[in-house]
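Worksheet: the structure to be examined is printed underneath.
One protein chain is absent from this view; the other protein chains keep their places.
Showing subunit A:
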Amino acid sequence: MTRKRFVILSLVPAIGLLATLAVVSIAGAVWFALMNRTLRSPDYDFVGAYNFLRLLRDHRFFNALEISAIWELVTVTGTLVVAVLLAVLIFETVKKPLWRNLISFAFLVPVLLPRVAAAFIWRFLYSPSLGAINYLLSLVGIGPVEFLADPSLALVSVAIVDIWQWGLFFTVILLKLMETLPRDPIEAAKLDNARTWEIHAYITLPMLKGPLISLALVKAVESLRSFDLIFVMTGGGPGTATETLDLYAYQMGINMGGRISYASAMSILLLIVTTVAFTIIWKAGKKWAN
C-alpha cells in the first residue's frame, strides 16, 4: 500500500461521515426553504423561491445582517486588541513565572464558565437599579446607565462580555507564544536602543502574525455562534438592537409563528454569505501572512 493510498483510506470514513451529516442537514434546510411549512400545521406546499424573495423585502432581515456584521467586527477586533495589549503588558511587567502562571490561570476562568452562566452574571451586574456596575458609577456621580435597555449601548454591552471571556483566554495563548519567541532579535533591538513599544510593534507581533491570523479566524467562527449569550442577555432587544441573524431565524422559526420554511431560507442565505466571506478572508489572510 502506497503512502498516498493509506492517507486516503484513513481519511475517507471520517470525511464521509462528516459530509453525510452536513449534506443531510443542508439538503433538509434547502427542502424546507422551498416549501411553506409551519410548525402549526402538517400541510405544506411548494412555493419555489418565495421565501428568498420575501427575505429581500424584509427590513428586519437586513437589520439582522447588519447587526451580525457589527457583532463580528466588534468582538473579533475587541478580543484581539485586548489580548495583544494585556499579553504585552504582562510580558513586560510580570517577570516571575509563578505570578505569570497564576494570572494565566485566573484569565482562563471566564472562558470556562458556561455562556449562559456568564450571561446571567453580567445581566445582573449591568442592572440599572441593583447592579454593581451602576453602583460604582453612582459613586462618581454617573448614571444610572441602562446598559441593556438603551439601544445604542446594548450591543456593545453584550460584546464586552464576549470580549471578557475570549480576550482573556487569548491573552494567555499570546503570552505563552511570546515566551517561546527567540530572544536574539529582541536583544539586538534593545542594544539599538529601541523602545519597548517599538520592540513589540516591529519585532514580536510580526513574528506572531501566523498565530494571530489563526486566532482571528477561530474567534470569527466562534462569534457566529453567540446565540446563547445574546439570547439570555437581551433576547435580541431592545427592539431589534441586538438581533443577529441566528436570533432572528430562531424568532421566526420557533419562537414566533413557527415559520420553519422562512427560517430555513434565512439559514441557507447565512450559510452562503459566511462561506463566501470566510473564503475571501482566509485567502487574504494567507497572502498577508506570506
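Note that a residue touches a chain if its C-beta (ideal position, glycine included) is under 8 Å from a C-beta of that chain, and two chains touch if they have at least 3 such contacts; residues count from 1.
Note that contacts and distances are computed from a predicted model.
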Report summary line: In UniProt, the chain not displayed here, chosen among "ABC sugar transporter, periplasmic ligand binding protein", "GTPase", "Carbon-monoxide dehydrogenase medium subunit" or "Sulfur-carrier protein", goes by "ABC sugar transporter, periplasmic ligand binding protein"
Report task. Taking the full complex into account, find the residue in A:2, A:129, A:180 or A:290 that is in contact with the omitted chain. Result -> A:129
Query - Listed residues A:110, A:211 or A:238, member touching the removed chain - result: A:238
Query raised in the report: Hey, which of A:29, A:86, A:119 or A:148 is the one touching the hidden chain?
Result: A:148
Requested in this report: Over the whole complex, note the residues of subunit A touching the chain we left out.
Outcome: 38-41, 127-130, 144-146, 148-151, 234-235, 237-241, 251, 254-258
